[in-house]
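This is the structure, below, for whatever I ask next.
Removed from the display is one protein chain of the complex; every other protein chain stays in position.
Think of it as A, B and C in the order they're written, each chain with its own count starting at 1.
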Amino acid sequence: MTDATTVLTGDGQPAGPGQRDSYLNHGKGVLSWLFTLDHKRIGIMYLAVILASFFLGGVFAMFIRTELLTPGQTIMTADTYNKMFTLHGAVMIFLFIIPGIPATLGNFVLPLMLGAKDVALPRLNLASFWLWLIGASVAVASIIIGAVDTGWTFYTPYSTTTGTAVVAMTLGAFILGFSSIFTGLNFIVTIHKMRPEGMTWFRMPLFLWGIYSTAIIQVLATPVLGITLLLLIAERTLGVGIFDPALGGDPVLYQHFFWFYSHPAVYIMILPAMAIMSEVISVFSGKHIFGYRFIAWSSIAIALLSFLVWGHHMFTSGQSSLTNMIFSALTFSVAIPSAVKVFNWLATMYKGSIRLAAPMLYALSFLFLFAIGGLTGLFLGSLSTDIHLHDTYFVVAHFHYVMFGGTVIAFLAGIHYWWPKIFGRMYSERWAQVSALLIFVGFNLTFFTQFVMGSHGMPRRYYNYLERFTAYHQASTVGSFILMIGFLIMAGYLLHSLVRGERAPANPWGGATLEWETASPPPYFNFEHEMQAGDPYDLDALSWDPSIKGYVRRDPSSVLAAPRGAD
Amino acid sequence: MSAHEQSFVHIASVRLLLIVWVALIFGTWLTVSASNVDLGFLNIWIGLAIATGKAVLVALYYMHLRWDKPFNAFVFLSAFFFLFLFIGFAMMDTAQYQIDLIPGYSPGMGG
Amino acid sequence: MTALNFVGLLLARIAMGPDPDDGSFWMPPQVSTVARSVDWLFNFILAISVFFFILIVVVMVVFVIKYRRREGQQAQSSPSHNTALEITWTVIPVIIVIVIFFFGFKGYLDMATPPANAYEILVEGQKWKWSFNYPNGYVDENLHVPVDRPVRLVMSSADVIHSLYVPAFRIKQDVVPGRYTKVWFEATEPGEYDLFCAEYCGTSHSDMLAHVIVHPPGEFEIWLEKASNFLETMTPVDAGRKLFQVRGCQQCHSMDGSAKTGPTMLGVFGRTENMADGGTITVDENYIRESILEPNARVVAGFEPVMPTYQGRLKDAEIMAIIEYLKAPAGASQEE
Partner (left out) sequence: MTENAHLETDGLAVDHHFENADQQYQSAKLGMWVFLATEILFFGGLFVAYSVYRLNHPEVFIFGHHFLDKSLGALNTVILICSSLTAAWAVRAAQLKQIRMLKGMLLLTMLFAFGFLGVKAVEYNSKWKHGLLWAREYHPHVDHEEASEILITKEDFETGAVEGVVEDVTALQKVGDGVLAETETVLIEEAPAAAPAAEANRSTIAPAAEGPPGLATQGTEESSEKVIEVEPANAQTFFSIYFLMTGLHGIHVLGGIGAFMWLYLSARRGYFSTGHFTRVDMVALYWHVVDLIWIYLFLLLYLIE
């Protein structure tokens, strides 16, 4: 590994003379990024495009909230509004949150945690990124050629009869599905085949357990989304009459197909979030994680049980009563492993040494918000209450609490936690706290009001609403603007950190997983040594070194296996 | 995973390949003949049993599962497990709500 | 942080003012026999949720305060797992959710099994209109029901999926093309309540509303009798106007000259229309009749052939009335 001379790093910052070789400056030019096989670069490219998608989805959200400021028309027509929430939902789900954590942080961190040089199948990894790009382009193209107005669920027969660009959007989602499958497949293989010496299954960092469980769902559920969307496309283009009642098809069967994927998909969203939580809470409490095995097993349990509950989205759909009852009963089973995790995280904080740095602030808001989101799932899982609450804003609030309050908040925790590792720079802690606070307050104002109006009977996907819901909607809209300001601040200080941020030490937080053993940002081949793994939560093995403003291992040889031969 | 583990690959003999081939052809003949005998509801199950027998032969011998890591077989089988789950629930539900359906409803078929 | 959140909630509460529909903080008024049990379960789950939520937040806050990192201080040691404890907090939620499931299931059984003597009303959903067919053949755009009497709705859809939702009754059921779905309720308070379409169905989904009018004892029959006779009691023009509203025509046809999904009906009679196949047509009685019964036989240029047929759904006398209404000068159609 030679010292590089002055080169441009990937994010455009000039690297100082004599700067160490890192994956960021290992190759130059756009092509060295677009066709890289390096999991770290792929992770960063994913991060860029996925945050862009989040921004796009967020813009749609702000249009939605602005329109709902008053009943009737505020800024757009009904047809435009219907397209807005469809695009908001579809972009947020298919482009942003499903690939979200695994493709970005998972890609970057997973091989590092394994002490490996890369994922097992780097070409597939790149292919998955390209599929994402293609799929996203097709989906975004649908916006240009007339957008879609079906809701992100594409229920037939509305989706087979509407005149909007359903085929383009579903084709996009179909391609994105394969991107997701390949990511999951890759992680399964990597975790099976590339664990370093000493890392038995129960010595894996819990982040890996979470990503692994996610991958199981990605691999087993996503193909069904694929065939569902393919059938929908065939329905529209050829008229195959499987889902379209006009041709003898069954629209409720479509819903079974859709939710067979899309329910497990919500755990594709939350499991990686939980995975991040286990790392962050332990590290910022300065404590060994509590109940490792329960947390690990509960991830697998959630993944498997998630396949048994899809019918809870269909309690009022015409699904038979017997099926309703079975699905309601099974639904509650998923709540148990989630509860286990929450309690274990709390117990981890017990007698700890808790630092309220930005990642931990997000972790604490996660606990707060996910508890609300998850607990409101109980109202929905229970049959008689769901009949009333289904398709109202109560559901909208529920899923924003779990998806935003859960996944997005944990994603932010993860971004702040690994940011120094990824870019080798620190961000402004003070601004991070301000934005975390704004997001927390804005979020609750936006969506807690929606629980109340939902249980009062405000249906979702409503462009127009009765006078008496106005106050709720307006409070919600105000909240969403606070939320937006929080995000703009975040975008500001993170961008600033890329250029001006203080240099980060290898281990700024005192994490004991392997990614903290290499430089920030890591060199091209990740580690100078072959690594071996110890207990990933043995935080006592580290001590603070004020001279480098970071943590160092008391006994570095405990993680080093043989030195690496020249590659 | 570890360097000291010996690489181990199975190579199927020509004889084995041919024997399996004969068995598969025989299985095909058997399914076709079985379908010509009217055994009521049993037909479908017998057919499925023979087809599954053929599938198992292909998987075990042509796909080397018999000598492969058990985990690979587990992965493959779990796909079937989740598929049956899907089929099972879907069949249970659709059968239950049949009475609500308007028989032969298909206004778009033009007749 | 929690304090701030409570401030947020408080602000929201103040902004909302008193509960607008006379319900409680969470729920609209209870107007059906099942509402009470639904609300009971809702409150039960709410109590459990609040308990666990407060537990979690309090524990979290206490830990954060008590074990806050202080200069040079390390975490104290404590076990990193405790099987008995972990099993406890696995089993307790298991028991709780079983209880919740049980009550939800029990409440649902009541909602799913209508009493034998229920009064039956046929409901049809179409974009973006509800029609309620009473046993005597009368069709209304609102749902009128007697108080204290089980009512069963047998529902079907003419196009896409809709969903009939009456928050005050706590009932909701999708209306699916190609099948009959059913729902029942027994209203307990006379009054007027909202009925929503809860399944997204396109442009005017949020305007696919109706009222539920619960009549005091004895008055429902009187209302039905009077309403059913409108062809006799009203002038043909008025009856036509009513039909035009009730039967969903105005969802697609305006009376003010603007084109909606279909051409405006303002001054339609005697108008010369260009047809999609290139010909022209002067609108007369026969053409209107044909448009209603076989809408796609001849399609007006510039419009999609999406108008549903009313064959078998409108009686001859009713079509006559509609024709009279469409013939009437604009003034007649303005008056309310």
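As a convention for this text, a contact is a pair of C-beta atoms (placed from the backbone, for glycine too) under 8 Å apart; a residue touches a chain by one contact, two chains touch by 3 or more.
Everything quoted here is computed from the prediction, not taken from an experiment.
Novice: What are the shown chains that the left-out chain touches?
Specialist: Looking at the entire complex, the absent chain's contacts are A, B.
Novice: One chain isn't shown here. Among A:H192, A:H496 or A:H529, which residue touches it?
Specialist: A:H192
Novice: Which parts of subunit B face the unshown chain closely enough to count as touching?
Specialist: Here the touching residues of subunit B are 1-3, 5-18, 20-21, 24-25, 28, 31-32, 35-36, 38, 43-44, 47-48, 50-51, 54-55, 58-59, 61-63, 67-69, 71-72, 75-76, 78-80, 82-83, 86-87, 90-91, 94-95, 98, 103-104, 106, 108-109.
Novice: So which bits of subunit A touch the chain we can't see?
Specialist: Interface with the chain not displayed, on the subunit A side: 116-122, 124, 181, 185-186, 188-190, 192-194, 219-224, 226-228, 230-231, 234, 238-242, 244, 247-250, 253, 256-257, 525, 567.
Going forward, only the chains that are shown with their structure count from here on.
Novice: Round to the nearest whole Å and give the separation of the Cα centres of subunit A and subunit C.
Specialist: Taking the average C-alpha coordinate of subunit A and of subunit C, the gap between them is 34 Å.
Novice: So which stretches of subunit A touch two or more other chains?
Specialist: 245-246, 250, 252, 318, 321
Novice: Quick one: which residues in subunit C touch 2 or more of the other chains?
Specialist: Residue numbers touching two or more other chains: 177-179, 181.
Novice: Across the complex, what residues on subunit C touch subunit B?
Specialist: Residues in contact with subunit B: 156, 177-182.
Novice: Of all residues in subunit B, which touch subunit C in the complex?
Specialist: So the residues of subunit B in touch with subunit C come to 97, 100-102, 105-106.
Novice: What residues of subunit C sit close enough to touch subunit A in their complex?
Specialist: 1-2, 4-5, 8-9, 11-12, 15-17, 19-21, 23, 25-28, 34, 37-38, 41-42, 45-46, 48-49, 52-53, 56-57, 59-60, 63-64, 67-70, 73-78, 80-82, 85-86, 89-90, 93-94, 97-98, 100-101, 103-108, 110-112, 159-161, 163, 165, 167-168, 170-174, 176-179, 181, 194, 196-207, 304
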